[in-house]
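Sharing a structure here in structure tokens format.
Up next is subunit A:
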Amino acid sequence: MRGATSAKWVVGAVIVAMSATACGGGDNKADGGSAGGTFRFGITEPTAIDPVNAQESEGIVIARALFTGLYDTSTDGKLIPKLAESGTPSDDGKTWTFKIKAGTKFTNGEPVDAESFVRGWTRVSAKASASDVSYHMADIAGYEDLHSGKSDKFAGLTAVDATTLKVELSIPDFEFVKKTAHSVFSPVPKVAGAGDNKAFNDQPIGNGAFKMTSPWQHNTSITLVRNDDYGLQKAHLAKVEAKILNPANGSTLEYQGFQSGQFDYARMPTPQLTAAKAKYDPQGEWISGDFSGINYLNIFNQNAPFNNADARKAISYAIDREAIVKGVFQGLQKPASAFLPPSFADVYQAGVCTSCVKQDVAKAKEYAEKGGLKPGTVVNFGYNTGAGHEEWVQAVAQQLKDVLGLDVKLDGKPFKEALATQQDKATSGLWRQAWTADYPTADNFMTPLLSTTGIGEDPATGKAQGDNRGRYSNPEFDKLLVTAKATKDDAARAALYKQAEKLAVDTDQGVIPLWQRTQYRLVNSKKFKDIKMDFYEDPTLAEISLK
Partner candidate 1 sequence: MTTSSITAEVPRQRGEGAEGPVLEVRDLHVEFKTREGVVKAVNGVNYSVSSGETLAVLGESGSGKSVTAQAIMGILDSPPGRVSKGEILFQGRDILQLPESERRKLRGPKMAMIFQDALSALNPVFSVGNQLGEMFRVHQGMSKKDAKAKSIELMERVKIPAARSRVNDYPHQFSGGMRQRIMIAMALALEPDLIIADEPTTALDVTVQAQVMDLLADLQREYNMGLILITHDLGVVADVADKIAVMYAGRIVEQAPIHELYKRPAHPYTRGLLDSIPRLDQKGQELYAIKGLPPNLLKTPSGCAFNPRCPKAQDICRTEVPALLPVTERDGTELAGRGSACHFREEQLHG
Partner candidate 2 sequence: MSELTKSTAGAGPAQTAPAAPAEPAIARVTQWGEIRHRFLANKLAVIGLVLVALLFLVAIFAPLLSPHDPYAQDLTNTLQGPGGDHLLGTDALGRDQLSRILYGSRIAVVVGLASIFLACVIGIAVGALAGYFGRGTDSVLMRIADVFFAFPLLIGAIVIIIVMGRGVTPVIISLAVFSWPTVSRLLRSSILSVREADYVLAARALGANTRRIILRHILPNSIAAVMAYAAFNVGGAIVAEASLSFLGVGVSPEVPEWGNMLAAAKDFMGVKDYLWTYPSIAIVLTVLGFVFVGDGLRDALDPKLR
């Protein structure tokens, strides 16, 4: 997941959501569009734009403009080959061989070859980089040694020849290829140096559709210009200006900036969505899309009162998702009835979470009774503050009080503290959580968020160091995931994932899905064409052209 984008501690900016209609991907040859023009939009200060540590969507949009990897992903989870001519797994799913397009170059003239991929991936995983995103490579053989500093070579990677990259995994994974669409799997030139090379961090030299001619002006702006030597389909825009806004009010600023003509693309603060839609939708400047993410309630599975599935189901049945969507989100969110997003068409099962489909007071009470969830039970309900969750968590809390008579204690905390509380073994109750996909695999949801390994319990402190902090754990489910990953046939694998989701989300109610991830944007379609959102909810810079 890329750092829960919207969740930068942003005061009052929940930006979520979007609809299936606008997702591009596919072929945008931008015929008729003319070259040139400057595309302007706002972002908040990214953690990094160098692929070595680019993590949230603000950093990734720049990293992906500067670098081109093996594949790209469409919003509906399809792989689009970029530098890869082919990617082939071995029969056991433990070795992948990629054929790389020959003859492309970095903007400094260095060739983009198999070696440059090995270099890039090694750089990410090396101990000195202390990269926050290196875990995406954890399944590649030799990762542990490299990451712990025991070795400075990535044992699992081999540049067989200039155009052949061989990747050996420590476990079978027939979907590994999808991971490589993430910007962390970018190739880098020799000049990149180590991961903490400040000069390269601030002005990376890449092989993407755009390049930087001046370094990142921290807290001010990042300017990209078209890379005219780009080895693939060249971009149309002459220039891209990402103005860096204060995260305190990023979406408000973007919205105002769009209104005043300073930006060509903008998010909006949730409270303004209705008004913005009324104004801009008729002019064709409003786009939306459903994305690969989920908003859900983490429920602490191992501590009372939610240490049984019945009690957890009671909670899910008690929530009136429709009413909250209508009343609080003004109809601009969609209730979720599954944990996996609809964009993963092959595994999506609408209504797989039976308790999610509709509020059912009677069932809620019945399950509460069965699960020993008596009225008056104290339930802690945690959320992170300053990210715009204040309103709807109150609505959920109220429904739990009304339907089940629970004594819900809302507990808002800033991120670091919130995380520490969630990790604590003794924590009980509910916690607001969201997840967006890093790459289009069901595994990217299920393994970190629901598997036993996803808990990552530290034996010494009992802290949950992984992302499965609700500590759902079912050996049967874990086995299904391992099997699915090692299953070569797409349909068979999808079936296994469906089975696993049904088990974890319906039978066991390990988590409580709330709403899907829908995003809205304003786009300057009067001046530009083909402004769309990509898998990472960022503008498709390489395809936009002047009208």
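Selection criteria: all candidates are chains of the complex that A comes from, given by their letters.
Definition applied: contacts are C-beta pairs under 8 Å (C-beta built on N, C-alpha and C of every residue); 3 or more make two chains touch, one makes a residue touch a chain; residues count from 1.
Since the structure is predicted, the reported quantities are computational estimates derived from the model, not experimental observations.
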{"item": "Of the listed candidates 1 or 2, the one touching subunit A in this complex", "value": "2"}
{"item": "Residues of subunit A that touch candidate 2 when the two form their complex", "value": "11-13, 252, 269-272, 274-275, 320, 323-324, 326-328, 330, 385-386, 388, 390-391, 394-395, 397-398, 410, 412, 414, 417"}
